[in-house]
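A short write-up of the structure that comes next.
A single protein chain has been omitted from the complex, and every remaining protein chain is retained in its original position.
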Amino acid sequence: MSATPERPERRVNYLNAAYGVRSWLLTTDHKRIALLYLIGVTFFFALGGIAAALIRVELLTPAGDVFQAETYNKLFTTHGVMMVFFFMIPGIPGVLGNFLIPLMIGAKDVAFPRLNLLSWYLYIIGALMAFWAVVHGGVDTGWTFYTPYSTVYSNGWVVVTAVGIFIAGFSSILTGLNFLVTIHTMRAPGMTWMRMPLFCWGMYATGIIQILGTPVIAITLLLVAAERLFHLGIFDPAQGGDPVLFQHLFWFYSHPAVYIMILPAMAVISELVTAFSRKPIFGYKFIAASSVAIAVLSFLVWGHHMFVSGQSVYAGIVFSILSFMVAIPSAIKVFNWTATLYKGSVSYQTPLLYALGFIGLFTFGGLTGLMLATLGLDIHVHDTYFIVAHFHYIMVGGTIMAYLGGLHFWWPKISGRIYPEYWSRVSAWVIFVGFNLTFFPQFIVGYLGMPRRYHQYPEEFQVLNVMSTAGASILGIGYVIPLVYFIWSMRYGAYAADNPWGATGLEWETPSPPPTENFPETPTVSGRPYDYLTARDREAAIG
Amino acid sequence: MSHGASTSGTPKAYFGVFAALMALTGLTVWASFLHLGVWNTPVALAIAVTKGLLVALIFMHLRHSPRLTFFVAISAILWLAFLILITTSDYVTRPWLPIYGS
Amino acid sequence: MPFLPEEASSFARHVDHLYLFLIAITAFFSVLIGTLVVYFAIRYHRRAPDEVATEVHENAVLEIVWTVIPLGLVLIMFYWGTRVYFRITRPPANAIEIYVTAKQWMWKIQHTDGHREMNELHVPVGMPVRLTMASEDVIHSFYVPAFRFKRDVVPGRFSAAWFEAVKPGKYHLFCAEYCGTRHSNMIGWVYAMTPADYQAWLSGGTPGESLASAGAKRFVEHACNTCHGDQPGARGPSLAGIFGKVIHFSDGSSRIADEAYIRESIVNPQAKLVAGYPPIMPTFQGQISEEGLLQLTAYIKSLSSAPAGTGAAQTGPGLSPGPPTPIPPPSAPERKTQTP
Partner (left out) sequence: MADVRAHAADSREDDAHPPELRHHFANLPAQREASTLAMWMFLVTEVLFFGGMFTAYVVYRSTYRRAFEGASNLLDLTLGTVNTAVLICSSLTMALAVWASGAGKKKATILFLIGTILLGGVFLGIKAVEYTQKFQHHEVPGPHFVVPLDERTHQPLPRQSEMFFSLYFCMTGLHAAHMIIGVGLLTWLIVKAKNDAFSPRYNTPVDLVGLYWHFVDVIWIFLFPLLYLLGRHTL
């Protein structure tokens, strides 16, 4: 670490360039918009987390004795909607994507800064509408809004929540559009596609999915709202509609949406593994190609959510084989990350702990996903806690681990401060232990047959549920610790050097925190990406 | 990268396309009254696709645009095909379930 | 094994073998990646702050190897999974017919000989049972973990699935598809009984009017017989003996007549027009309850299997249908079956 850097306060950076609420709420600086997203995303993660905690409290006992059934249904719907639409999907793209893409490709800002601010406002308006619906009575349809329950039988605030998600969907579309155009047209001279950091490749693939997938759920939710308001019968079987058609249109987006959640996480992990092995990534082209392959294949597999729902046998078989194909690029990525560690110079800092945790948990989560793509098995485990455990291993074990790893890795660049290394390692371990204790028992109770979204369950499942609730409380604590020390570090943290980790990448060549225009003059790039000095280069230099 | 006037076509081209679109509209209306049996819909769609291509290539000057814009347009058609064809494949194959198995 | 539910149906064993195979693969790769990652992290731990890594070049062969191996494994999983899936989705011919109506937060079960049950299903061991299910409101899902049996009951159509109990016992019945406030109360029990016990149970309870006879009444009530009355020159196609046969339509296509076809022809007759008949049948969408559709289907099926007379319930061999008795008094007290 270089000598303690002079206090950045005296240097003008994007944080102290302007003060006052107007300078934040009307900013078009991608770095400030990233922080606005950070605040919004953290708030809605907290909401979803509270709902999750209440669900786990309810499930301590087999009888539904803490909440009424109605309240419990609204709780798991709130947990689902808040987490999926207002934390996971805008999370990494909104926070890390917005902050880093212009820095990584040597641009002053994203292609359309005002559109970027509009995206944040659309996200906040949509999320607050859903939050308003929750406060005023909530929705009890589950985050999947299956018809005809959501259109005919539910009396919750379905229309308000659907329109809220519709508006937040546009934020996702415009963010994806902004990233795609930025990566296509605003790379620094010399930054060819093959010299671009893998984080940008991951965000590019995510942008493709956001552009091509989100409109379909926008129209689906609009049709559900129209059906409730004008009593149309599009998905209502009593008037000739087909609920399975709703499921087709819903999952056409919602499966690629889970790749919107995991691709940015993979993008972060590629950066972390390389930086902390101090070694060029193994198989750069294969990881980049895998990201785009996942983005395309993810649109062909949605039927594995509907194996038991009355979808035809032959469509089930087609979706099963395609779901197996989409798993291959993910496997390639995991193998390449592991190979990157081989013969590296691995330093144990918190971002690497999160990266290793991600690789382990994502591998296990991905392989259980293969079980669900297997037709014979999915019949038994569909709509049970086995499914809940699978997607939490991917989303919590994968995306949130990567999100926290990325946040720790780039925190010195974002805030100009160093987070406390001791406390961050403690919280990493607490999260890892709490997570496994929460969700591994759910695999077992799921295969034993405990259905999802159950307010009360038979006694024989209680032991596993108590373990899961215990794990959830540990996990909850694990998440609060980073919130505390990140805020603490904003004021009391040590000042960060421009490149505290010695990592490659244009974002480390700007001061921490960077000035508003990122680079004094547009940088030029030459040589391969991640060209860490290796032993052979050193001998060549000495020799 | 062409810019300014050269990206848009010439008025002569526009009037040509306009006439073609009007003719095709008349054609599709006329063709819809013919008893072509199963061919009615494909004919109507073929005419609509031709009109759409005319508008896209000339009115929307896709012809002069960089290749990337062309790929973006193609991806829209491709994903629409994914959505419609795979969804209808479920409906087409639904009655194929064997009643009394082996 | 403690983490597997009872294997109480014929295909439960196959599902569990598949599950164990997949667990083995998951365990192998998770342990492999986990140990490799931890080992590399320790073995190549950075000892000096300026220690550098050693150059490792791109290795296309390795990339191909770890693409082809997962591809191979995945194809094995697909093949095995599809084979088990075909076993699950292909009902054998001689299955007992049981009709299930799912209603918001209860299961109404009707046997062909008229027995009616609420949230309980008595089935004989060793006999395949075919459930024809319909929902009166939202999507439900008939789920018996011990049988590895699950089938969504989508409103607006019949959902058919089968199982064959192999072990007598009392097994959980759950609703697996979220269906509203009391979704977690829509549970019940499936009693798998030895054939002797099943016979005792069958003859013990007094069955109500059989489904087929109720269907016959409804067939007249809705004036179906005016067109489908079997007399020569009738305006509608004759319905005797059509079940399970191939029906040819006026646009040249053809299809096997199953419950779904019968229901679709009642609710949306214009969809498929039998060759040689004008499209004059009115739609009954929303005018006949799910129960009524089940009864009509049972009646039309009974026209196909029983050569003489109506109302003879279609049952498997060796099971004599209960004698048709007048409408029973309110449901007889529940009989406690002796499970071994």
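So that you can tell them apart, the chains are marked A, B and C in the order they are listed, and the count of residues begins at 1 in each.
Rule of thumb we're sticking to: contacts are C-beta pairs under 8 Å (C-beta built on N, C-alpha and C of every residue); 3 or more make two chains touch, one makes a residue touch a chain.
Nothing here was measured: the structure is a model prediction, and the numbers come from that model.
K.L.:
As a test of the contact rule: which chains in view would the missing one touch?
P.N.:
A, B, C
K.L.:
Among A:Leu38, A:Ala127, A:Val160 or A:Ile173, choose the residue that contacts the chain missing from this document, as touch is defined above.
P.N.:
Within the whole complex, the residue contacting the unshown chain is A:Ile173.
K.L.:
Touching the hidden chain in the full complex, which residues of chain C are there? Just list them.
P.N.:
These residues touch the chain not displayed: 268, 270-271, 279-280, 282-283, 285-286.
K.L.:
Take the complete complex as the reference. Which residues in chain A touch the chain that isn't displayed?
P.N.:
Chain A touches the chain not shown through residues 107-109, 111-115, 118, 122, 170, 173-174, 177-178, 180-181, 184-186, 211-216, 218-220, 222-223, 226, 230-234, 239-242, 245, 248-249.
K.L.:
List the chain B residues touching the unshown chain?
P.N.:
That gives, for chain B, the contact residues 1, 3-5, 7-11, 14-15, 17-18, 21-22, 25, 28-29, 32-36, 40-41, 44-45, 47-48, 51-52, 55-56, 58-60, 65-66, 68-69, 72-73, 75-77, 79-80, 83-84, 87-88, 91.
Just so we're on the same page, only the chains that are shown with their structure count from here on.
K.L.:
Please indicate the chain closest to the centre of the assembly, with centres calculated from CA atoms only.
P.N.:
Central by C-alpha mean position: chain A.
K.L.:
Can you tell me which chain lies farthest from chain B, using the average of the Cα atoms as each chain's centre?
P.N.:
Result for max centroid distance from chain B is chain C.
K.L.:
Chain B to chain C: how many Å between their CA centres?
P.N.:
So the centroids are 41 Å from each other.
K.L.:
Per the centroid of Cα atoms for each chain, what is the distance between chain A and chain C, given in Å?
P.N.:
37
K.L.:
By the touch rule stated above, which residues of chain C touch at least two different other chains?
P.N.:
Within chain C, residues 89 contact more than one other chain.
K.L.:
Give me the residue numbers in chain A that touch at least two other chains, ranges are fine.
P.N.:
In chain A, the residues touching two or more other chains are 244, 313.
K.L.:
Taking the complex as given, what residues does chain C use to touch chain A?
P.N.:
3-5, 14-15, 18-19, 22, 25-26, 29-30, 33-34, 36-38, 40-41, 44-46, 51-56, 58-59, 62-63, 66-67, 70-71, 74-75, 77-78, 80-85, 87-89, 104, 137-139, 141, 143, 145-146, 148-152, 154-157, 159, 172, 174-185, 268, 285-286
K.L.:
Write out the stretch or stretches of chain B touching chain A in their complex.
P.N.:
Those in contact with chain A are residues 68, 75, 79, 82-83, 86-87, 89-91, 93-94, 96-97.
K.L.:
Give the list of chain C residues in touch with chain B in this complex.
P.N.:
Chain C residues touching chain B: 89-93, 244, 255-256, 258, 260-261.
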